[in-house]
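One structure is given here, and the rest of the page talks about it.
All protein chains but one are shown in place.
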Amino acid sequence: MIKAGVIGATGYAGAELVRLLSGHPEVELSGLTSRNYAGRPFWEVYPHLYKYVDPVCAEQDVPALVAQSDVVFTALPHGHAMAVAKETLAQGKALIDLGADFRFRDAATYESWYKVEHTARELIARAVYGLPEIHREEIKVARLVGNPGCYPTSAILGLAPLLKEGWLEPDSIIIDSKSGVSGAGRGLSLNTHYCEVNESIKAYGVAGHRHTPEIEQELSALAGRQLTVSFTPHLTPMLRGILSTIYGRLTRPLSGGQAHALYRDFYAGERFVRVLPPGMLPATKAVAGSNHCDLGVVVDGRTGRVVVVSAIDNLIKGAAGQAVQNMNIMSGLPEDTGLCGPGVYP
Amino acid sequence: MIKAGVIGATGYAGAELVRLLSGHPEVELSGLTSRNYAGRPFWEVYPHLYKYVDPVCAEQDVPALVAQSDVVFTALPHGHAMAVAKETLAQGKALIDLGADFRFRDAATYESWYKVEHTARELIARAVYGLPEIHREEIKVARLVGNPGCYPTSAILGLAPLLKEGWLEPDSIIIDSKSGVSGAGRGLSLNTHYCEVNESIKAYGVAGHRHTPEIEQELSALAGRQLTVSFTPHLTPMLRGILSTIYGRLTRPLSGGQAHALYRDFYAGERFVRVLPPGMLPATKAVAGSNHCDLGVVVDGRTGRVVVVSAIDNLIKGAAGQAVQNMNIMSGLPEDTGLCGPGVYP
Amino acid sequence: MIKAGVIGATGYAGAELVRLLSGHPEVELSGLTSRNYAGRPFWEVYPHLYKYVDPVCAEQDVPALVAQSDVVFTALPHGHAMAVAKETLAQGKALIDLGADFRFRDAATYESWYKVEHTARELIARAVYGLPEIHREEIKVARLVGNPGCYPTSAILGLAPLLKEGWLEPDSIIIDSKSGVSGAGRGLSLNTHYCEVNESIKAYGVAGHRHTPEIEQELSALAGRQLTVSFTPHLTPMLRGILSTIYGRLTRPLSGGQAHALYRDFYAGERFVRVLPPGMLPATKAVAGSNHCDLGVVVDGRTGRVVVVSAIDNLIKGAAGQAVQNMNIMSGLPEDTGLCGPGVYP
Partner (left out) sequence: MIKAGVIGATGYAGAELVRLLSGHPEVELSGLTSRNYAGRPFWEVYPHLYKYVDPVCAEQDVPALVAQSDVVFTALPHGHAMAVAKETLAQGKALIDLGADFRFRDAATYESWYKVEHTARELIARAVYGLPEIHREEIKVARLVGNPGCYPTSAILGLAPLLKEGWLEPDSIIIDSKSGVSGAGRGLSLNTHYCEVNESIKAYGVAGHRHTPEIEQELSALAGRQLTVSFTPHLTPMLRGILSTIYGRLTRPLSGGQAHALYRDFYAGERFVRVLPPGMLPATKAVAGSNHCDLGVVVDGRTGRVVVVSAIDNLIKGAAGQAVQNMNIMSGLPEDTGLCGPGVYP
């Protein structure tokens, strides 16, 4: 059994991790910490887990938690995983960080977009960007994983096949993403007040969202040259899910059938990426509650563009599920252990 | 492996059954039928099951389906399971009917509320009302189970402890239930049009809903005398879930602590009924996606009434999950096989 | 023109008042105060009013605001209107309080349910309970109005005809109410977080909600004897609206036709109460955005009960609209001035 600890267990991503880990057949929860709910039973904070998760939320004693764990997950605001990483690696354990601290190859990029100093620069070279479909081999041997952001997961999986094969003009890419509210976290804010969110859609972080450089880092690596993208996230009135609609200009003619074959082949054998049959397009509802990324691709001959639609559950493939997938890969387990359900519908 | 067939697989209850059975470790799907979608792959109708459920929806050839199954589930409008039951029992197989045809001990009651003739009266004596927490011993040996309605499940589990012990004036009971829209099925109707349902709550079937006699039959049996109830269902803007708020006048003083103990003891050992600790009350969100019934009980000394709040997922404990629970009991399997998840939150 | 000032203008009830007053042909806004947003333009806080409401939110300088107003509205948490009332009446102006401070004839009841001292007891005798359909004549001459709570408005209007005529056993009344989230206010709380509220229904304040004594006061007056009720509010995933389902045992036989006639006659000539034709039942969507209370009544001969369904928009007939209606009555204006729209659907 893998002993797994969760630091920051009572945010939505943390709680989803607790749910997935508590049902994982090869995992034993070694500890849960929470700043806001220390001392209270976890099920009091998340009543769906009553009778499922017994432990009491602990104060954040990192060295102790690391000591009793094989793998540590951090589900904290950015800037808080760096110290944990040092401690974890010093004790010879593995860390999977659901925040942004270890997603960037270049500390300067991180610092300029996140406005904090990176205090564990020496670990950046050891960190792997935890998108298994792109970096599986590195993840297998990693001890430090920067789990991807939710938007980047949907965008990168949506673009990888086209970019890798040079089908897109690199600077033509526009990613228009629509997210459910759980992506904004459980913290209190007028932005997540039911009455402000329901029956409304709005864009936010236009031309400045912090997931932009993360997307650009990975797409540039796939394209083999530096590129910039326009990325616009939107807040939409639903609980879970991200739908990314992605536009790019083709460098040369491509038929719809070729595009579909390209995606089907690129993701052949992938357990969690479903390239939908031609004529079907993703909907967030079809992936909610699962670790899937559903993809559909449409070629628009009239404008010379391709439109890719990508759907994930932001808390699962966009956060906790992907983290568990990474843990499985790092541990030599079948990649879908504890992640095998298809989601709930409707 | 149990070979299980589903007749009427493409309604919401049927599809939920397919999802649960396809993930059940001891079940093999022997066939799915659908009047509306015959000839189409099931995942085309329910895209969340793409890569999970391969079979094509079949025409409704009952004898053939029964022949290749050990257990048959019917998820059909009332009136359509009677012929299937005859065929199933004739072939020596078991039937679990998710409709109303085999819930009543008294054919006349069924006929008067459902306005159809009961054409399999000879089977009524062999049918068991499939609420495991009340009728487990009979279910164990049954070959024909009338799976309870969604509202009755929430109401009966909410009242059983008090009624069985004579704590309530029998004719004082009022059950005010709020249901999500999936309970209305996937059929097209202005009643389920998004724009008519969203941002609205309404009562329907006031003083005449067909679940009333079903509730009364079971509550009368528990109380040991005939009683009538007022039952009002409401349509509310959510996908899944029933919350029943239940009122009854106490026959003698009862403290909050005694009430809680009564419930805790009555449901001790029950895997799927969670009596919440004093101070917590059920919410549908905490049971959505699971087979649980969550219960909370409040004594109102000021008015001499008790208020019980009961929450279920109408498609799971209120339909497909309970059907699988019944199948497990009938098959000698652990009762939670294939039903062990805690649901998804938020 | 009536000069109207709003104290506590940036909560949902306050903002709705600002919207209604800003469109009222006989009103000029004399000032808006807000503790949280003082110094900011009102439209920055409520962007739907951009280009409609110019004033900047002011600090809460009560004497100054009263001086420049003919009518003052307070939309504050309970306990805060008592001092304002003294100032307003001292300056000879009128006050309409949307909170609970002046709804009770008996200060002790207020103090025991609200857990604060009533510091303006001398004004209670001058305060009128502002439900126009019941207390219109007193409102006409009042200078101090306690605007009813949202739940009480729906409950009292739903029960008045039956109670006044002695049709109900006084202690048999159960009021089961379902409210949208705006009733919980704009303040931040996990209870109003989108992800906690959406796709969930729960009861709260069971057997202890503060609107209970307010309902009992008015129903007792109508019945001509002291009575108690069971009242359970529920939080439901919609923005606006309260649906109250009300149960009572009949003292003597009553037909459906008689019941309908009773309501139709009782509310004959009322502009804002719509007794629906037999066969139609209220839905919150049909009143959202309007000052209506829609009523439907069903007699259940089988159980000897009557079921009344009552629907309002909690922010309008349940708060701001009713306050404007009261102002119109106090000012000798047609009662629907500034309130004449039918609401928006869907």
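In this document, chain identifiers A, B and C correspond to the written order of the chains, with residue numbering beginning at 1 in each.
Convention: a residue touches a chain if its C-beta (ideal position, glycine included) is under 8 Å from a C-beta of that chain, and two chains touch if they have at least 3 such contacts.
None of the values given here were measured: they were computed from a predicted structure.
Put simply, the missing chain touches A, B, C once the whole complex is considered. Shown as candidates are A:Ile124, A:Ala142 or A:Met238; the residue that touches the absent chain is A:Met238. Which of B:Pro132, B:Pro237, B:Pro282 or B:Gly318 touches the hidden chain is settled by the complete complex: it is B:Pro237. In the complete complex, the hidden chain is touched by one of C:Tyr114, C:Tyr204 or C:Tyr345, namely C:Tyr345.
For chain A, the residues touching the chain absent from view are 171, 174, 176, 178, 180, 195-196, 198-204, 206-207, 228-230, 232, 234, 236-241, 243, 245, 247, 281-286, 288, 298-300, 302-303, 305, 307, 309, 311, 346.
The chain not shown here touches chain B at positions 12, 181-182, 186, 188-190, 192-195, 197-199, 237-239.
By the touch criterion stated above, the residues of chain C touching the omitted chain are 12, 15, 19, 22-23, 44, 46-52, 182, 199, 239-240, 274, 276, 280, 283, 285-290, 294, 340-346.
Rule of thumb we're sticking to: only the chains that are shown with their structure count from here on.
Comparing the centres of all chains, each the average of its CA atoms, the largest separation from chain C belongs to A.
Interface note: chain B and chain C, two copies of one sequence, contact each other through mostly matching residue numbers (shared numbers exceed half of all numbers used). For this pair, chain A with chain B, the centres built from the Cα atoms lie 37 Å apart.
The distance from the centre of chain A to the centre of chain C, each centre being the mean of the chain's C-alpha atoms, comes to 46 Å. Among all residues of chain C, those that touch two or more other chains are 195, 198-199, 237-239.
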